[in-house]
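For this view, one protein chain was removed and the others were kept in their places.
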Amino acid sequence: MPIIDKEGNFLAVADNVETISNSAAIADVMAQFANAEILGIIFPTHHDGRGYSLTKKLRRAGFNGKLRAIGPLIPDQFSDLIACGFDEIEISDEQFLRQPLVQWLAAKEISQHSYQNNNSTKTSIFQSRRQKIAANRHLNLVRELP
Amino acid sequence: MYRYDEFDAAFVASRNAQFANQVARRLDGSLSEDEFRPIRLRNGVYLQLHAYMLRIAIPYGTLSAKQMRVLAQIGAKYDKGYGHFTTRQNIQFNWIKLIDVPQILAELAEVSMHCIQTSGNCIRNVTADHFAGIAKDEIADPRPIAELIRQWSTEHPEFLYLPRKFKIAVTGASADRAVIRAHDIGIQIIDDVKRGIGFRIYAGGGLGRTPVIGKIIKEFVTHEKLLGYLEAVLRTYNSEGRRDNKYKARIKILVNETGLEEFIKQVEAEYAISDTSSVDVDADEIARINAYFALPKLLGRSETKYDAALNDSAFADFAKYNTIPHKIDGYVATTISLKPIGGIPGDATSTQMLAIADLADKYSSGEIRITHHQNIVFPHVAKDDLPELCAALGAMGLATANVGLISDIIACPGLDYCALATARSIPIAQEISKRFESSQKQAEIGNISINISGCINACAHHHIGNIGILGLEKSGRENYQITIGGDATLDMALGERLGPGIDAEDVPDTIERIINRYLHLREEGEEFIDTYRRLGIEHFRVAFANQGQILSEDL
Partner (left out) sequence: MKNKIPAPAILSAHDLREGYVAYWTGELWSRDINQAKIAHADDEIIEMETVAASFIAQNIIVDFAIIPIAHIAYKITSKTLRESFLISGPTIDYGEPSIEGALNVSI
């Protein structure tokens, strides 16, 4: 099944992924899969949001492998999934036909701004403001120099 | 008032581009309706009984005259010339075309407005005391913290697909005017002798099918740590909340089923291991947001014109019922009632909205509030301007002096618009209001709240109305259940059912009998709720029995 990684690459390789339910208890998962190379979290529907929190918890618990979101997820969720700690998304062929790679890339591109700090490379709005305030302070200091 | 900086503006612009793209992909079939529905809901677009409805966010009920003008324009251009102010301090338009929404969002963005998270299973638009920053009983203005929560919760990647909607309200005064205990999370600003200003957190409140009053889950959180703590609550709810039954999916059910103590323990455990550094707010940011909510410059004014006008009894009534004292002497906060006798609660025409905007510029430093009672507030009116303002409002049909009185009815859209409704609400409100048209009668009855919901979802908070009316369907007919004794303050109480459901035609008579009963039973100085509390519901059942209904049935 089609897999899209967070850089927007299409991966069609068959691999060995361990999968868990999105309601799995974090302690059990870490006990069993702490060293998994790729761990897949199953999303039963695209609007069941447990997988987002589970990923956050896994990252917090020190899981270092790849995390894959598996299920009927849509391009519009791409950024949020990455922000919570996912590396890649696996969808069905039917969906990939309807929502080809360009849509995933466009959806990611369009949501460039975010208030929250998160796992992606984006700078949060809170951070940007802090930087701006700091920069202004610096500017003012420079101006005050004789 | 909060003003967008370049970051807020860029965020909203990109969100609008995103939604335009989503609508296009819905129309070309890239997105199925199932996939699109949560997206459109998160942008305030519902598919109602007759058409799409667009709900526009008015964060914590504060807006500017400029913003009100744009709302007026949207009503005129894209709707039928009116809008409906809601019990969550928002506005909704009933006849919006999906294909027009991207353009409407662009027009809203021009004045720093949006529809983000006004619906859907996410953290909804935050509400607050409509007298924030003005009321004399205030510890601190709740709006800066509400704004902070707005930003933090906006498109929070982890919490966009919660089990169910999630509503947060903030109050900063000793009297709770934000109904915080009916919210998923209620935040009360407190001034602790030792720790200074901080927040007490209530959780698990909510009305709907299973009404529950919110309980304290944390006695004190600091400003700095508030968002981190909220994240812990939300994460616990997102992971553990039920998803098998939408009527059991709110946090109130999780708290009840888990048990309050155990729930608190889970949240604390989550909080203890959370790295909150990314959402901790430093003093700079707090100061930045606080500065936006500073009072406008209000000059000292005489009160001679005001005093003279009090000789006019209509004006005296307006001054008595529709104003409250302001922190600054010589000023009042003035409520514009959207409840004219026989009118549609919460509705305003585009022309009225324009007039309200102009008058706000002239008499209220350009600032407007929306109340969860579906009325409008001018927060900063000089008493000496009040006679002029009252006359100008009167000319627009906006000077009804009934705030807090029996005709100030809260009603949801009901079966006239709402796809989920089981009965109509608006015509019931209209009939009751006409029944109590006389202002003397209303004055005699005094403070009382009537809340009418068109289905069990309880958008009009009927459980906590002094008189609550719930519209249901019974064998193909509209049928109304009456409760009394609800209370929306911090001493929140749920109303008790008076008897079996009744027909629409019988509602005004029944309400009148309840009122007559109260007038007969009350003691000097009592309001309706006091008499009810002193005597209990049994004394009121007579009013119901007189109707010839069988009392034992269906109780």
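By letter and in written order, the chains are A and B; residue numbering begins at 1 in each of them.
Just so we're on the same page, a contact is a pair of C-beta atoms (placed from the backbone, for glycine too) under 8 Å apart; a residue touches a chain by one contact, two chains touch by 3 or more.
Keep in mind the model is a prediction, meaning the values are calculated, not measured.
Counting contacts over the entire complex, the absent chain touches B. From the options B:T222, B:T258, B:N290 or B:T351, the residue with contact to the chain not on display is B:T351. Contact with the undisplayed chain is limited, among B:I187, B:I217, B:L359 or B:A421, to B:A421. Residue B:V111 is the one among B:A10, B:V111 or B:I190 that touches the chain missing from this view.
Contact with the chain that does not appear here is found for just one residue of B:A72, B:I149 or B:A169, B:A72. Of the listed residues B:L47, B:I216 or B:L490, the one in contact with the hidden chain in the full complex is B:L47. Among B:Y2, B:F19, B:Y60 or B:Y82, the one in contact with the hidden chain is B:Y82.
Contact between chain B and the unshown chain involves residues 26-29, 33, 47, 49-52, 66, 69-70, 72-73, 75-77, 80-82, 96-99, 110-111, 344, 349-354, 415-417, 421-424, 426-427, 430, 473, 476-478.
Note that in this section only the chains that are shown with their structure count from here on.
Within the complex formed with chain A, the chain B residues making contact are 5, 7-8, 10-11, 14-15, 17-18, 21-22, 25, 29-32, 35, 38-39, 121, 151-152, 154-163, 235, 238-239, 243, 273-275, 278-279, 281-282, 284-285, 288.
Contact residues on chain A toward chain B in their complex (touch as defined above): 23, 46-50, 52-54, 56-57, 60, 72, 74, 76, 79-81, 83-84, 98-99, 103, 106-107, 110-118, 124-126, 128-130, 133.
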